[in-house]
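Every protein chain but one is kept in place in this view of the complex.
And now, chain A:
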């Protein structure tokens, strides 16, 4: 087990540099004129253009220029310096500010998905074909069918403005309560998927041999469901939720925009819009680490849930 984790960690280092190279290359290839993008529609003063070109080596173009800028970036990264954004702010500071609120939001979203999704999934799976099962089927289909870009403003308008149960926007230092509505909106998609997955898995496992054996031994229904069925049913759900954690953090662009939460998605959107290469690469690098770590945790959890799975 220990050797397995070390091996995975070493692989992560390679994966990390591979992805930063790809992301850097994509930003480099897609870059038009970042100085003009920063200024929007205003003309750029000659002095400002010269200054920014010099500072960010924007005059280094072509293949040679790409490797020059990439190694410059990686060199600084290894020294712990994420560099400056085109607006002059330290990217390290921006990340330090953006991550905590996004993590909070993603955890709320994930908790909503687990608590509601898995519970309702188990109930629906136990009473397959019943009213509850059909009702959740219809509801989850509806949620899966509405994109966040519609769901988020609707939730904000009806639950924030018309019926003021929640504050309409969360802001920079939100309370858990203010993050609840965005968290639910963000988690609703995962919730629906988690519910469907759990339900199918539970329904299938209920018919398996070991459940029949357990019933024949005279075990209580509660023990059969909570220990035997649920534990075996959770493997696909855990896989899904592990990947989903990364998605929740990076995929909050719309939700963070609608509820004005200056987190990772908010910064990523701005970075892409203003062609701020270093900022986007910095944010994506951390996202890559989150994905890698959550995948590792999921793999280790398999062994906990199912003793037949062993790692050498």
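Structural remarks
Just so we're on the same page, contacts are C-beta pairs under 8 Å (C-beta built on N, C-alpha and C of every residue); 3 or more make two chains touch, one makes a residue touch a chain; residues count from 1.
The definition used in the following text is that contacts and distances are computed from a predicted model.
One chain of the assembly is not displayed; among "Peptide ABC transporter DppA", "Sn-glycerol-3-phosphate transport system permease protein UgpE", "5'-nucleotidase C-terminal domain-containing protein" or "Cytochrome c oxidase subunit I", its UniProt protein name is "Peptide ABC transporter DppA". Residue A:172 is the one among A:135, A:172 or A:227 that touches the chain missing from this view. The omitted chain makes contact with just one of the residues A:47, A:63 or A:78: A:47. When the omitted chain is restored, the residue from A:114, A:206, A:258 or A:280 that touches it is A:258. For chain A, the residues touching the absent chain in the complete assembly are 32-48, 50-55, 59, 87-89, 93-94, 97-98, 153, 156-157, 160-161, 164, 167-169, 171-173, 257-260, 262, 266-267, 269-270, 273, 275.
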